[in-house]
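Data block below; observations after.
Apart from one protein chain that is not included, each protein chain of the complex appears where it belongs.
Note that the chains take the letters A, B and C in the order they are written out, and that residue 1 is the start of every chain.
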Amino acid sequence: MDFFDNLPLLILLSSLLPGLAIFLVREENHVLRTSLNMFGALTKLALVGLMIWGVYHEWVSDMRWQIAPGLELVLHADALSVVFVTLSTVLWLVTTIYAIGYLEHSPHRSRFFGFFSLCVTATVGLALAGNLFTFVIFYELLTLATYPLVAHKGTPEAVRGARTYLTYTLGGGVLLLIGVVWLHTIAGPIDFQERGVLSGLTHLDPWTLRWIFLFMIIGLGVKAALFPLHGWLPKAMVAPAPVSALLHAVAVVKAGAFGIIRVVYDVFGVEYAAALGLLPFLGAIAAFTIIYGSVRALSQDHLKRRLAYSTISQVSYIALGTAILGPLATIGGVVHLVHQGVMKITLFFAAGNYAETLGIHHVSEMDGVGKRMPATTLAFSVAALGMIGIPPIAGFISKWYLGLGAFQAGAGFWVIPVLVASSLLNAAYFLPILYRAWFKPAVVKWPAEKPQSGRWEMPGALMWPPVITAILALLFGLLAGAPFSPLEWATLIAGREY
Amino acid sequence: MIEILWFMVDVMLVLLLLALAWTTCSSRDVMRAVTLFIAMGLLLAIIWARLKAPDLALAEAIIGAGISGALLLSAIRDYPSTAIAVDRSPLMHSIINTFTMALTIVMSWAAWHGLNMSDGVRLSEQVASQLAVSGVSNPVTAVLLNFRAYDTLLELAVVLTAVLTVLILNDKRADSTAPGPLLQGMTRWLVPLLVVTSGYLLWVGAHAPGGAFQAGAMLAAAMILLQLAYPSIHQGFNLYLLKILLVIGIFIFVLTGLWMMSVNDDFLAFSPAHAGTLILVIETAATISIAAALTLAYIGGRPTGWEADNHGNRAMTEKGGAE
Amino acid sequence: MSNAIIWVIMIPLLGSLISIIWSRYASLIAIISNLVALVASTAVLMRVYQSGPFLHELGGWHAGLGISLRADALSSILLVMSMTVISAATFYASAYFTDAAKRARFWPLWLMLTVALNALLLSGDLFNLYVTLELLGLSAVALTALSDNRAALQAAIRYLSIGLLGSLVFLAGVALVYAGYGTLDLATLASLVQANPLSQVAFGLMTAGLLIKSALFPLHFWLPSAHASAPAPVSAALSALVVKVAVYILLRLWVDVFDLVLTLSSTMLLGILGAIAVIWGSWQALQAQRLKLMAAYSTVAQIGYLFIFLPLIAALPEGALQDAAFTALLLMALTHGFAKSAFFLSAGVIQQYCGHDRIAELGGTARALPLTIFVISLSGVALIGLPPSGSFLGKWYLISSSFQAGQWWWIPVVLVGSVLATAYVFRILGHAFGPGESIGRVLNRGREEIPALILALFATLILGFGSAELWDLVAQHAEAAGN
Partner (left out) sequence: MISTQLLYALAGVGLFAIGLRATLLHHLLLPRLLALNVCGAGVFLIFIAIAYAGIEGMPDPVPHALVLTGIVVAVSATAMALALGRRLENIKSDAIKSEATKSETLKSAAVKPEAMNDE
């Protein structure tokens, strides 16, 4: 299957090449740029569809490029990478539509969309990385591609936020690099393998492995925004809304979380990691971050910052799922990768819409916004309820499996309280927003309202993306048992990992 | 007996040399330092002769002491102050002293070791065995222009680079004082003598001390003298030709080398039968270039109208643009 | 092209002469001769790749009596790198100097610098190395002085006197070697050298002289002012090549000739100096107020990395591990060569556009000169050592060699150095992305921006992904040296 071997590369190129071409497009040439964007996104979607089909039938897709002795670039499609690739591709498509609407008439769009495409390329590359070396390369590339997006506005605040982002992520990158190189020197090249590689290598010193794990988790934890490495995330909120959406729902934080899953499952092997006593350590950090993020979110009035702290908390569910030994918890963690992405991107789209249409940036300004922007607010409500864990929305499924998994592993005594507390806190910072939006009387004058034109509450390119993602969040919950649903796929992965 | 006598002479020469070097380096006045430096150069020339290096003795006298001295003396005029002050801190001063003393001891030890280590033959036997096919009978010239001719080629490039820098940076020095009739009279018979000597040194280099560098420096001395006596003499000189003279040494050298490469496979591989002639041709060209370079270095910069070519070019394009 | 090794030196030399005579067409002459030399250098590399190292005995005399040029993996790779950088900078310079008189002054010296670089890389003789070092030093100083302002001249004078001192110290070492071993040929010497006091002192002197020229901390003090005040294409060559060839000779002497004399503790000392250079140079780069000065300090730091490899190479067992460290060193040097030259060329474009190169006032350049800022970012990526640059691989092996040799203490140095490099590179980008008025097209000054872009792509993409051949070549080289 030659074509199938090249599929990962094609998937990368489908966003890389349009991205590079977009840099050269003249600023005013809106049509060409949009066509390139949409062409890339749709091609990628089609190719990813092919890949899902292939991986489901256990076709092996493996592309190698020797860079130096013992160092190979490996692109490899397995069940786990398919989850992340699909998530990125679908959300990229939606976000691209959103961004086209959002950035209409603003300067430097060619630069923006160019880096946007590179960012997705890096994310997909990271998902398809077949070994640690490749993973590290794309991990660093992702940082580089997102920096100009965070700094895009060019204001001192944006530049400062971007610098903070960079300091954290590149610093983390170096630590990850040290951990990976160290592992390389003692264990040779490490290709990701279901059930882990290191479990088979018994001659390695367990303490060295523990140190390596620590380096890697710190390195990955920066992007996954684990406490105390989360500081960059709220500051990076200065970026334009589509960037925040992509950064927080898909690309950056998920790259960290995905990396943690890879390291625990496909490098160490979850059982070996448990045997080394690494999982409780990871679990404790994750649990603390879940609570900490939620508590901090409570006191934020700035909407995007509240969402950012919510992200810090929610992403750690994935780490928590990874840290609990047992297939059910694994399912919970992996499926949350998708569910949280879909829900969080909805929230950010909506936040962007409020800011764009009415100039609303703070929770306290949202009184009665539901009547002015019903579709957006409805999408926001679905996603927020999902975050809290109300059935039948997607978030409920994740929490359910995490809870079951905790019981299965005998960790229920500390995981359940964390889940309950976190859900209560989620409710405490989301429900007041919903209450304000729907039930409080509207203020006379919005902070900065744009004149309404056309049929909808705002341009369609801005309105439809959150609606679509909210519907997805609902469907993922309702149809969780259907074939090819995220849950089914997560079950498939868990089956292969144990 | 005679050896002890020689040794005493040697010791005296060495002590004198070190004393001159020390006073040159610790002098507080530039003029004095330069004078002492020239004296040291002359003493070195004697020492080279003593150590059976007559080629060097000649070169040192003409180039090391002569041209360098002339360059330094004329440079002094450009400087506002002639006092030399050392402004290193006492600590730094003593660190430098300690460091150089330690280095002296270590290097002396190594030199002693090295002289004992070797059989003393080194490359001289190889040179002697190949001398017959080198095209010349003076072994130093054989090394310079045949065995290690590539070094000499690059050395000419060094000279050219230095002179280009001189030309780039400055205009020719303003002519200082009107030359007296005595100088002009002396020049009239001294210059032809120098030119003839130069030609002789060039010719004799093949089998006796002498060669392109000594000859070139001698020729340069003649030109400098001429320039001193008749400051405006160069104005009638074709500067385009001067450029050609400046580069012709390397040019002929490279072309000969490439030609020989096409014949004998290796760059600069002279056929033994023609080696003598070829070396003479190269040396003649090199003499001219060295003389031109050293003269230009002495006058300190571009002769009037040196870059006329470029300025003309620019003026022309400007005109063209205006049309 | 069987005599490519000669052409690579003689073509620029002839070009230099012709450009003096025919100064009106000097740009054209320079471009042609450097392109021919680039082709010739590639031919040398191909020959080494196909049939291993080879000699050219100048004058037909066997090495010892005569001088031989030698090409092996190390020298031919650096030769091609140097000619690539020089060729790109030549195109750049043909647009950079707007003043006709200045351009006419530039070309002969520029070609002479090319001659010196190539001759030095191919030289197989100790005294010839001295002559090429002098040629290199003098032409570099002359080109620095071409800026013709007070700062440049003061820097040039310092550069010259330090350079002369370095060469003389080197020559003193050569004299002692000749006293002890009676030969100047490197290959012959390699077979004769023993570990004795003479070797140690001679080797020490040569090393000291070359350390001055390669600007290893604390002997770097002359570098920043000279590299920052020279015209942009000259700075590019100085930082990317001139400093690096001094390191090349050091490596050549250490690895091929004096390996018996070398002790682990002496390499450790150099490694420590290198580590200090990394930290200190990066820190100074972060403090620098001007773009070119920043780049110059960054060079001090990057040279430091090369020296950290030495104790690792000395400590690792011969074989694959040592080869890997050696190749990584080479890769770092190559990447830095391409990246730093691209950086300086771009800095020159910025300087011409803004009329200054003060970092704090670069606001809006990202809008006005997008391609130039892109090139600066690419070369910045290589300076930091992020993927996909060649220096990422270099750092990868630096870290792994440190683990393997049990010298873990270099790892924090790499970490801090990378973080500082990130800070100084992104400080520029932060300012460049700041507000500014005019909006340029993607390509504004093609003849200057495209050469810089090509060099930056070499540093990042080509060396990052396509360096597999390099490893083969070095392995081959090591095998040949072992036999």
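As a working rule, a residue touches a chain if its C-beta (ideal position, glycine included) is under 8 Å from a C-beta of that chain, and two chains touch if they have at least 3 such contacts.
The structure displayed is predicted, hence computed values, not measured ones.
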Kindly name the visible chains that come into contact with the excluded chain.
-> B, C
In the complete assembly, which of B:Ile96, B:Ala132 or B:Leu241 touches the absent chain?
-> B:Ile96
If the hidden chain were put back, which of B:Ala59, B:Ile224 or B:Ala275 would touch it?
-> B:Ala59
Per the whole complex, from B:Ile76, B:Val133, B:Val196 or B:Val263 the residue touching the absent chain is B:Ile76
On chain C, what residues meet the omitted chain?
-> 127, 130-131, 134, 138, 141-142, 145, 147-150, 153-154, 156-157, 160-161, 164-165, 168-169, 171-172, 175-176, 178-179, 184
Residues of chain B (touch criterion as defined above) contacting the omitted chain | 6-7, 10-11, 14, 17-18, 21-22, 24-27, 30, 33-34, 37, 40-41, 44, 47-48, 51-53, 55-56, 59-60, 63-64, 67-68, 71-72, 75-76, 78-80, 84-88, 93, 96-97, 99-101, 103-104, 107-108, 111-112, 114-116, 120-124, 127-128, 139-140, 142-144, 147-148, 151-152, 155, 158-159, 161-163, 165-166, 169-170, 211, 213, 290, 294, 297, 300-301
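Assume only the chains that are shown with their structure count from here on.
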Can the chain contact pattern be summarised as a line, a ring, a star, a complete graph, or none of these (other)?
-> line
Looking at mean CA positions, which chain is nearest the middle of everything shown?
-> C
In whole angstrom, what separates the CA-based centres of chain A and chain C?
-> 43
Chain A-chain B separation of Cα centroids, rounded to whole Å = 73
Which bits of chain A are touching chain C when the two form their complex?
-> 23-24, 26-27, 65-69, 71, 73, 107-108, 111, 136-137, 140-141, 143-144, 147-148, 151, 154-156, 159, 162-163, 166-167, 170-171, 173-175, 177-178, 181-182, 184-186
In the complex, chain B residues that touch chain C = 106-107, 109-111, 113-115, 117-119, 121-123, 126-127, 130, 146-151, 154-155, 157-158, 160-162, 164-165, 168-169, 240, 243-244, 246-247, 250-251, 254, 257-258, 261, 264-270, 307, 309-311, 313-314, 317
Name, in rising order, each residue of chain C that touches chain B in their complex.
-> 3, 6, 10, 13-14, 16-17, 20-21, 23-24, 56-61, 64-67, 100-101, 103-105, 108-109, 112, 115-116, 119, 127-128, 131-132, 134-135, 138-139, 141-142, 145-146, 148, 172, 176, 178-183, 196-198, 200-202, 205
